[in-house]
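Take a look at the following structure, please.
Only one protein chain is missing; all other protein chains are in place.
Now for chain A:
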Amino acid sequence: MSDVLAIADHRRGELRDVSYELLSAGRDLADETGGDLHVAVISGPVDEYAQKLDREGVDAVHTVDYGEEFNHDVYTQTISQLYDALAPQYVLAPNSVNGLDYAPAVANRLDLPLVTDVVDLAVDSDTLVATREMYGGKVETTTEVAADAAVVTIRSGEWPAAEGTGDTTVESFDVEIDEDAVGSTVTGFEEVAGGDVDITDADVLVSVGRGIDEEENLELIFDLAEAMDATVSSSRPIVDNGWLPPNRQVGQSGKVVTPDVYVAIGISGAVQHVAGMKGSETIVAINTDPNAPIMDIADYAIHDDLFDVVPALTEEFQ
C-alpha cells in the first residue's frame, strides 16, 4: 500500500488549475513512497476531464460519471469506495472550498488522520512530513503524521502545474451511491454583485485592509488614490464590514488582480488575500508589523503607521 490517489477539482464544466498542481504534488509523493499516482475525477463531463488529466507522471485516471456538479455526499461516498478498491496510502485533495467540504468527511469516514492546507510534503523514513502555516502565516511548521495512511489537502499555487501528455488508460469506476444518504442539493450558482468599478482593469491599485480601523478613515485612502490616479481595492474585512462593495475585494473569494503596482496598506497578507494579488508586477506594503506575511512577497515596504505615511504620500503626489 503506497499509492497516491488525487482528486481533481472542477466547476461549471472546467477543471480548476489546482487539479494540475495536485498531479505534481501527487507525483512527487508517489515517487517518495515508490507507488503509483491515481487520479480520480468525479461528476460532470468526466471523459473530457480525463483526457486533460492524463498528463506526464499519471499512472491511472478513474472517471466517476455521476451527476453534473460537485455534491459533497456523492464525493464522500465515492472517495470512500475508491479508497477501498484502490487501497492508496495517501488521498490528496485540493484545499479549495469544495475540498474542505468533503476531505474532512472522507478522513472521518475512513478513520484516517487529516492534514489540511499543506504547502510542502515529504516522506521521511515512512513518515509523512507536512509543512503548513499557523497564525495566519506568521509561522511555518512541520507536522509529522504518525500513521500509515492519511488524507491531505494542498494549498493552491504551491506546486507547479503538471504538463505534457500521458498515455494512461482511463478507467470508469462504477460507484454505488446511497441516494438516501444524499441530503444536500446544489440548486445553482451566482456571481457576487458587480459594480461600476472593475479592479481587474486597473494599472495601479491602492488596496486597504483592516489596519484602517474605521470606515471614516477610508477617506485617506480615496484621497491617496485620487492623487495617484489609482483605483481603490481592499482585503476582505473591509467588504465584510460593508465599507466597500464586494467587487472591490481582492483574493481567493474576491478578484484576482495583476496591476503594475499594488500598494497594500494595513493588509497582513493572509494566504487567501495573497491568492488574488501575488501576480502584481510591483508590490508595496505599508504596515506597522515588519513580520506581517505580506512582507514575504512585497518588493518594497514601509514599516510604519499608515496614518502617518498615507497623508505624507498623498501630499507627494498633489
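Please note the rule applied: contacts are C-beta pairs under 8 Å (C-beta built on N, C-alpha and C of every residue); 3 or more make two chains touch, one makes a residue touch a chain; residues count from 1.
The working rule: contacts and distances are computed from a predicted model.
Trainee: Quick one: find the hidden chain's UniProt protein name among "Sirohydrochlorin cobaltochelatase", "Electron transfer flavoprotein subunit beta/FixA family protein", "3-isopropylmalate dehydratase" or "Urea ABC transporter substrate-binding protein".
Mentor: According to UniProt, the chain not displayed is called "Electron transfer flavoprotein subunit beta/FixA family protein".
Trainee: Identify the residue among A:44, A:237 or A:266 that touches the chain left out of the display.
Mentor: Touches the omitted chain: A:237.
Trainee: In terms of residues, what is the contact footprint of the unshown chain on chain A?
Mentor: Contacting residues on chain A, toward the hidden partner: 11, 16, 72, 76, 95-98, 100-105, 107-109, 113-117, 129, 133-147, 150, 183-192, 203-204, 227-230, 236-237, 239-242, 246-247, 249, 252-256, 260-261, 263, 282-285, 288-293, 295-305, 308-309, 312-313, 315-318.
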